[in-house]
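See structure below.
As you look at this complex, bear in mind that one protein chain is not there, while each of the others sits in place.
Per-chain numbering from 1; labels A, B and C assigned in written order.
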Amino acid sequence: MKWPFFHPSRGAEMHIEIRSEAFEPYHEVQVYQEKIQATGQYGATAVFVGTMRDFNEGDDVKGMALEHYPGMTENYLKMVCEEASGRWSIIDSLIIHRVGKLWPNDPIVLVAVWSAHRKDAFEVSRYLMEELKSKAPFWKKEFLADGDRWVQHNTPGY
Amino acid sequence: MKWPFFHPSRGAEMHIEIRSEAFEPYHEVQVYQEKIQATGQYGATAVFVGTMRDFNEGDDVKGMALEHYPGMTENYLKMVCEEASGRWSIIDSLIIHRVGKLWPNDPIVLVAVWSAHRKDAFEVSRYLMEELKSKAPFWKKEFLADGDRWVQHNTPGY
Amino acid sequence: MVIQIRFFASLRERLQLSDCSLPFEASMTVEQVWSKVTNNESLPANLLCAVNMEYVSLQQVVKAGDEVAFFPPVTGG
Partner (left out) sequence: MVIQIRFFASLRERLQLSDCSLPFEASMTVEQVWSKVTNNESLPANLLCAVNMEYVSLQQVVKAGDEVAFFPPVTGG
């Protein structure tokens, strides 16, 4: 499930990808960064990694199934990245999100943003994460010792 | 130049290091994370990397010399990490900062923060960077085509 | 001429229905699509809906060939 590169009008690059297999986020950032053409132009990179915890709402969580709406997810994340590249000055951004079965300590999501100055990278990485958590069509089902449950809602991040 | 681990009273781990050789920040984060005992407890990691640009204030920059005040730098960064671990709920944090001669695209600084929830990781990584840029005793001298110049001040990040 | 309907996550499990189609009727809103396809089940609190993969309100009027999706609050990231 690869998503092509987008080239929004403001000149910021972006790459959005939904993965059904485990990934190593820092390796992905390193490999992606080596392909960025704008060497010497970015002074700031802000990276966020969401990792599966082994507890939630007071319960031990054994594993998780992550469902998404193929197509709408990518469209939504693309739209948010384009909006961000209009509001802030950024050079490149990368989003990778897992779907399928996950186990504690597995990376769930990676957001990385490259910009000339730190303010933009910090603000955009957080903005992309908040938009992703509040509106991108993903759903988590947790495996507990006594059965499965759907996560009801994400908590606000501000 | 290695700095030992600190164990502040609130239970957050931290590691602060001044490096005189080039480092690969994402490799450092990965290696450091593998040693974190609190596996399954952190759901959020926020990483910031500052990279040397090849331009500043309209001029091409060929290279840079980074000077610091050994001892005071580490004391100051330790104090800021301890303060942050009192104000926010964090699990671990890592700061690596280069000194010596740097060339465009070289990583200058790495800040990584692990927490249960994303709000803390986002806010602490930015807080540590702002404190580092505004008060930690480091100084940059840029090598331009027509000579060297000391950077006069850092720009605010908020 | 039909419209396609999709359900996700807990809604898909509860209705035991992942996707289906309805004959297109003029001036039909998303809310009316919900009522037809669920046999007049009441609207869940916090129900989200999309037409052709974009968020819409329940009052949105559907066109022939549209893909209408219903799902609970999202919980990714």
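We adopt the following convention: a residue touches a chain if its C-beta (ideal position, glycine included) is under 8 Å from a C-beta of that chain, and two chains touch if they have at least 3 such contacts.
Treat the numbers as computed from the prediction; the structure is a model and nothing was measured.
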item: Touched by the hidden chain, restricted to displayed chains; value: B
item: Of B:I16, B:I108 or B:V124, the residue in touch with the unshown chain; value: B:I108
item: Touching residues on chain B - with respect to the absent chain; value: 50, 66-69, 71-72, 75-76, 97, 108-109, 129, 132-141, 150-154
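Throughout what follows, only the chains that are shown with their structure count from here on.
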item: Whole-Å gap separating chain A and chain B, where each centre is the average of the chain's CA atoms; value: 23
item: For chain B paired with chain C, centre-to-centre distance based on mean C-alpha positions, whole Å; value: 48
item: Chain A-chain C separation of Cα centroids, rounded to whole Å; value: 26
